[in-house]
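Removed: one protein chain of the complex. Kept in place: all other protein chains.
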Amino acid sequence: MLLDKNIPIRYILTSVKYDLLIVLLVSLLTYYLTEKSHRYLPEMPLSIPVFLGTAISILLSFKMNQSYDRWWEARKVWGAIVNDSRSLVIQMQSFFGQDEREVIRRIAYRQIAWCYSLGRSLRGLNPQEGIGHLLSEEDQQEVGRHLNKPLAMLQLNALEIRALRQRDEIDVFTHVHLDKTLVRLCDSMGKAERINGTIFPSTYRQFLHFIIYLFVVTLSISLQDVEPYFKIPLLLVIALAFFMIEKSAYHLQDPFRNRPSDVSVTAIAITIDINIRQLLGEQKVPEAAQPSAFYIL
Amino acid sequence: MLLDKNIPIRYILTSVKYDLLIVLLVSLLTYYLTEKSHRYLPEMPLSIPVFLGTAISILLSFKMNQSYDRWWEARKVWGAIVNDSRSLVIQMQSFFGQDEREVIRRIAYRQIAWCYSLGRSLRGLNPQEGIGHLLSEEDQQEVGRHLNKPLAMLQLNALEIRALRQRDEIDVFTHVHLDKTLVRLCDSMGKAERINGTIFPSTYRQFLHFIIYLFVVTLSISLQDVEPYFKIPLLLVIALAFFMIEKSAYHLQDPFRNRPSDVSVTAIAITIDINIRQLLGEQKVPEAAQPSAFYIL
Amino acid sequence: MLLDKNIPIRYILTSVKYDLLIVLLVSLLTYYLTEKSHRYLPEMPLSIPVFLGTAISILLSFKMNQSYDRWWEARKVWGAIVNDSRSLVIQMQSFFGQDEREVIRRIAYRQIAWCYSLGRSLRGLNPQEGIGHLLSEEDQQEVGRHLNKPLAMLQLNALEIRALRQRDEIDVFTHVHLDKTLVRLCDSMGKAERINGTIFPSTYRQFLHFIIYLFVVTLSISLQDVEPYFKIPLLLVIALAFFMIEKSAYHLQDPFRNRPSDVSVTAIAITIDINIRQLLGEQKVPEAAQPSAFYIL
Amino acid sequence: MLLDKNIPIRYILTSVKYDLLIVLLVSLLTYYLTEKSHRYLPEMPLSIPVFLGTAISILLSFKMNQSYDRWWEARKVWGAIVNDSRSLVIQMQSFFGQDEREVIRRIAYRQIAWCYSLGRSLRGLNPQEGIGHLLSEEDQQEVGRHLNKPLAMLQLNALEIRALRQRDEIDVFTHVHLDKTLVRLCDSMGKAERINGTIFPSTYRQFLHFIIYLFVVTLSISLQDVEPYFKIPLLLVIALAFFMIEKSAYHLQDPFRNRPSDVSVTAIAITIDINIRQLLGEQKVPEAAQPSAFYIL
Partner (left out) sequence: MLLDKNIPIRYILTSVKYDLLIVLLVSLLTYYLTEKSHRYLPEMPLSIPVFLGTAISILLSFKMNQSYDRWWEARKVWGAIVNDSRSLVIQMQSFFGQDEREVIRRIAYRQIAWCYSLGRSLRGLNPQEGIGHLLSEEDQQEVGRHLNKPLAMLQLNALEIRALRQRDEIDVFTHVHLDKTLVRLCDSMGKAERINGTIFPSTYRQFLHFIIYLFVVTLSISLQDVEPYFKIPLLLVIALAFFMIEKSAYHLQDPFRNRPSDVSVTAIAITIDINIRQLLGEQKVPEAAQPSAFYIL
């Protein structure tokens, strides 16, 4: 997640540098053709690029909307994970017997591990890294056998609760009630995987780029009588504005790519870790995630 | 689902070729009339086509929005199917007795078959093809008697769980709890059928095409003094931009048509297949779906 | 529901013919005033109608959006009715004893009757017509006493299930579970009634028409120097585009009016009829609804 | 709720008369300054007001959207109240014993009273008026002690159901099941109170008015060469269009103000009254609400 300040200009410019280069080349080419001979370039009424610019704003606005919605939905999914993780622990404390402290701790730790692991898995990192202290040796082996690691941990928690039921520590109503919380967690996992695995209609982006270049070319021809020392910067800044917004939307639409604009899943998992440990009454809790220079992951 | 790259230009152009041909004819006709005599063509202020172009952008934006929403809703429905399929298996393992491994396997396999079959049925393909290894002989005959094959499989799963209840292997609470998962699956099936069977208001599309052609004609007349070697390509690329976006929306709005822009239901069904088999502890799982050149189905 | 093709031009033009007539009169009047004397008409910069046209597009886009949402919500409600009707039957088969086949059939038939009746009632047709073969004599009399026929059928189903409970054929959990399905059906009915009974803010439509006429008048004055044989058709087609989209939105916003653009509730009810009869194991099912020339009701 | 026809022009004009007066004064002032001396007024390119007009359309569209959403949400909340009121009665008939007819009637009447009372309370009218025939003497006194009358009635219904449970007429499952319906009613009440008590960001409206006046002033200066007998009406009708839409949005956003554009809560409460009495098997039901000249409350 990008923080509210200190975003370096460099970060912004890097992502659009190739597009700006092309815009620069187009402007220089138009200038060259104009200098050489007016004959090569027709009259282009300014209305054409201006109308294209308005069209681009409208189409960008659609893209920005949908990308923002994906990002916000991803954030909501992780918000639901926070809520259900905390609820799960409070529910266990509320419904399990006094002697089940150890089981509660085991399930709670597995739940913390699930959060870290899901975050890493979505980002394409090794989902079993850094959770060794939260899982037993046995659990780690079982999880290792699965392709979908977080799903395996969820199954382990379901089976652990089942074991309680078989030892008659909980009744069927409690079992059903807790299972609903597990189902919600399974849903959240699936939703995050869906956002991560579904490509935003890619042709739309290509058409948008196509129209932005069309805009740059027509505008460049329209302004052929304007001095180049003024025209070229103008073209660059207007194109820059469009490309920056498009890029910003492009980054938002895939919120689990290990990029500064990601949903901050690691920081959220640490918050869950802290909350759950405090609910368990533990004194030692991890430190809250510290932001990097201008973002937090 | 279209992948993020390698989309061939040909794929894009093919879908709009007839529209572009008409645009070309309109341009040539205007040129011919202009050459022959200015008398046949009135003065057309450029503001008219420019305003029409802005109107088109706004109307296209509405269309793009709704089409995208249909596509995204379809994707969400299949996301819910993934979640509920996995949850169903974990729930059975959690609530059924130790001796019911065979029943769990049978229901789980039927659930996998349901996913494949629903995907094929939505796409208008034979819904009973390729699921022979997942259903018993008897099941296949029963399913064959139904018009709606996936609904029949859902009923079989409900009856199988009912049989468990009648043998007193599960109690009524568990029965109710599992039934809720089946109801959610039934809902998802109905939602996908709804999106598939409901035609996007077709007059809207016709009006949009009508306005785009109006735009092309008026713009063509407005620009009658511009050189044809420049005007005709300009008309073509602007019209191309509009038609491409309209076509892209048109494809999104019907996401189960066996087209490259479909929701990738086969790939999703394979993922469910893999996940469920791993939850069952099976070693042999199918291979994940491999994308074709530029899309995955 | 309008089909994807074969929509006759006549159907489209009929709905906007009065508006087009007014536009024609306005154009002729302007022409007459121009011919007689330029003194009567001021100079009108083209920017004024062009800006109004853009404003109209934006306001139309809002209207189109909300109307589409109403129509789509109506379709979703009927999708939920499909799902819950099918679920209800599967649930009865899953939870009722072997000897209750007759009760299941009776409730299932009443549910089919409810679907037909609700559809007719929403469209303002006689809601008790054509369901005689699905209800007992007694039921028909009871329903006849009520103003809200579908609500009466819902009550009958609730009481029938209650009777089962009182005969101890089902337990309270099953009773509660089935009641939830009835509550969802009651909700769907209420939602459809809400959409049907709530008038879309009617002043908005009047203001929109007002601005469209303002646009036509100002555009007509602006173009007073353009040849009438060209100007009048131009005014007509642009106004036609606006009025057609407005009309199309107007039709969508009330999806239960027995019009070609309706949600196809009869066809949906027939689908439910077929599905339920197949779930009951019946051989004879009604035929799927056949579309009329260009729509299906 | 405004009906579809017969809306008097006077109703529409009354709400914008002050704004139109100001527009008239601005036009006259510009005319006066123009007549006296051109020196006092600069050249104002028409593009400036035209661009402002487009901006206003876009901002109005946002406002219209959000206001409509509030109104529609309010309508949905009352739709849910209809559904849950009917469901509550059917549930009581379904789950209570034969001897509880009197209790059912008492709770059902209280529920009807709750609907009337909530509607009046939202509109700032005396919430205890006109429900004397529906509540016992005792109930009325209890309700009188509370600041939030509808909440008090909800509590009374909850306690009445509780009493049934304590007399062992219903079991805990039924109790929980009915309580869920009460919770939904409590939610609906809270949602209506939320919409009623939350002020739409008021600065936005002020900024919008500010820009509309800016538009009027700049347009008035731009058109200084147009004849006043033509310019002033033109300014008035365009400003009228903007102000009417803004006003219409303003009215929608607060749907419980005892205004013609309100959600018709009284009419809805009467419908609930009729439906519930018919479900109770009563012969005498109130008459459906009759619309006033052009609206129904």
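Here the chain labels run A, B, C and D in written order, and each chain numbers its own residues starting at 1.
FYI, a residue touches a chain if its C-beta (ideal position, glycine included) is under 8 Å from a C-beta of that chain, and two chains touch if they have at least 3 such contacts.
Keep in mind that this is a model prediction, so the values were computed, not measured.
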Touching the hidden chain, out of A:S87, A:Q140 or A:Q206, is A:S87
Hidden partner sits against chain D at residues 42-45, 47-48, 50-52, 54-55, 58-59, 61-62, 65-66, 145-148, 151-152, 154-155, 158-159, 161-162, 172-173, 175-176, 179, 182-183, 186-187, 189-191, 193-194, 198-199, 201-204, 206-207, 210-211, 214, 218
Had the left-out chain been drawn, it would touch chain A at residues 1-5, 7, 12, 46-47, 50, 53-54, 56-58, 60-61, 64-65, 68, 71, 75-76, 79-80, 82-83, 86-87, 90-91, 93-95, 171, 173-174, 177, 181, 223, 225-227, 230-231, 234, 237-238, 241, 244-245, 248, 252, 261, 274-275, 278-279, 285
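Please note the rule applied: only the chains that are shown with their structure count from here on.
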Expressed in whole Å, how far the mean CA point of chain C lies from that of chain D is 24
Taking each chain's mean CA coordinate, chain A and chain D are separated, in whole Å, by 38
Among chain B residues, those touching two or more other chains are 47, 50, 54, 58, 61, 65, 173
